[in-house]
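Data block below; observations after.
Part of the complex only, each chain left as placed.
In order of appearance the chains are A and B, and numbering begins at 1 in each one.
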Amino acid sequence: MDIQVIINTIWVLVTAKLVFFMNLGFAMVESGFTRTKNTTNILSKNFIVFAIASLAYLFLGWGLMFGDGNGFIGLKGLFLLQGPDNSPLTGNDYRGVYSALSWVKVPLYAKFFFQLAFCGTAATIVSGAVAERIKYLSFIIFSFLMCMFIYPVVGHWVWGGGWLAKIGMLDFAGSTVVHSVGGWAALAGILLLGPRFGKYENGKTNIIPGHSLPLATIGTFVLWFGWFGFNPGSTMTADPVAISHIVVTTNTAAATSIISSTITSYILLGKPDLGMTLNGCLAGLVAITAPCAFVTVGASIFIGIIAGILVVLSVLFFDKIKIDDPVGALSVHLINGIFGTISVGLFAKDKIAGISTGNGLFYGGGVKLLKIQLLGVVSVGIFVFTLSLIFWYFIKKTIGIRVSLREEIEGLDIGEHGNIAYPEFYIKKTYF
Amino acid sequence: MKKIEAIIRPEFLLKIKKELEKIGHFGLTITDVEGCGKQGGIIRNWRGEKYKVEFVEKVKLEIIAKDIDVEKIVKIIINTARTGEIGDGKIFILPVESVIRIRTGEEGDAAI
């Protein structure tokens, strides 16, 4: 068999496994940043969500996203990857209905598994934002709908040969497709759910600290590690120059964002705050996700710095407007997903890692690319936010989305699962 | 001086504290305890099976108060911590012979 196919397949599968592993990262960050009384519930959500994504994406999501169709959705080979497809053949030899990925020299199932891992990520982002008050079943249903419809449709627009791809929107590894989509869906959920009991009382904000910084740190390291699959893997081809470049831009943006978020929190609080350092790392990674293959290492330094500042201010802002996001998912994934996508329009340098993109604003390319990126951000935002609102609303009106107040006070672990996470430890009682 | 010991549901602690502050009482000590009484244990699940936890989590409030304040404090606790359901807890009043503030060495009512 073609040696390039073998090598690509190894690369795609190994990086997909790293992206899969990010599920552990999300589970730990989100449980570390919330309270013991809801730990079992959060672990349950973040564990089951990849199973849900696997089935939803297998049954229909993949087809909607990569099936040949119009500019808005895939229409062929919709169910269970059943469309004809003779991958790993490519180019003129390709015969099949998933032509948007026909350039990728790997077997169909390798493409599928890689893309599935990304779909799972988008869904798991929602979990943290709606934590500590959402019904388990309602979350499961929303995740299913999201992986089956919302994510694939946007994915089709940008990566599946849809209208945004056609006008030239660039989102290398998914600042928009994965992270902003997760963020918009989460925002819609938060708005319909309302804040946690006790969070905003008589105009005062009660801070609710998370229960375990070691878990949150494990999670963030695992995510950082996983991002070395997420970004360079998105080449879907073992192109040595591109993947080496992407690894370095990715890591550099994470590094500068860690520093800038730490300094920002230091200035605001008088002390460097680990929670913000961790969120800062993720912010930098989200921001560099779209531009990682299109910008220089020098530019990645600046993208990281801005991401780290943005995430701190954004956390404070959401609290000020009483949008209760227990883990900072909106600040990390939505705000920095948007910023990352826009930053392509600012920092893109043509062919920097071999891919022709045209130059961004700061490299003399004018505002052309920037405008396209902005159009992508806005249209994806409107679509995802609206559709998510509809789905959440539908769930709210049928089975409900929020647990009872009594259950919320006692903890969702008991109410939803009849279980507690640490049955042998003495836990301080919380009063809200 | 008396010692008031109240075994209450944990979720009422903060409310009681605020009510006590309103009447000018600030000093109290709390301990995490577990209790049993009329209220049976709690049923939980574990890998496919149910089990009962015999003891229920409560908070013990200890307040040393001047004799004249005891009644007021007891009333506040009762009013704030009552749900009417089994498990609301109990209040015990014990005699205290003397109280000393470590910081100043003050004794008696002045030390409360």
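The criterion applied here is as follows: a contact is a pair of C-beta atoms (placed from the backbone, for glycine too) under 8 Å apart; a residue touches a chain by one contact, two chains touch by 3 or more.
The structure displayed is predicted, hence computed values, not measured ones.
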Complete complex composition as a label formula, though a single copy of each is shown: A x3, B x3
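What we mean here is this: only the chains that are shown with their structure count from here on.
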Between chain B and chain A, distance of the C-alpha-averaged centres to the nearest whole Å: 46
Residues of chain A touching chain B in the complex: 409, 414, 417-420, 423, 426, 428-429, 431-432
Chain A-facing residues of chain B, complex: 10-11, 13-15, 32, 42-46, 50, 57, 59
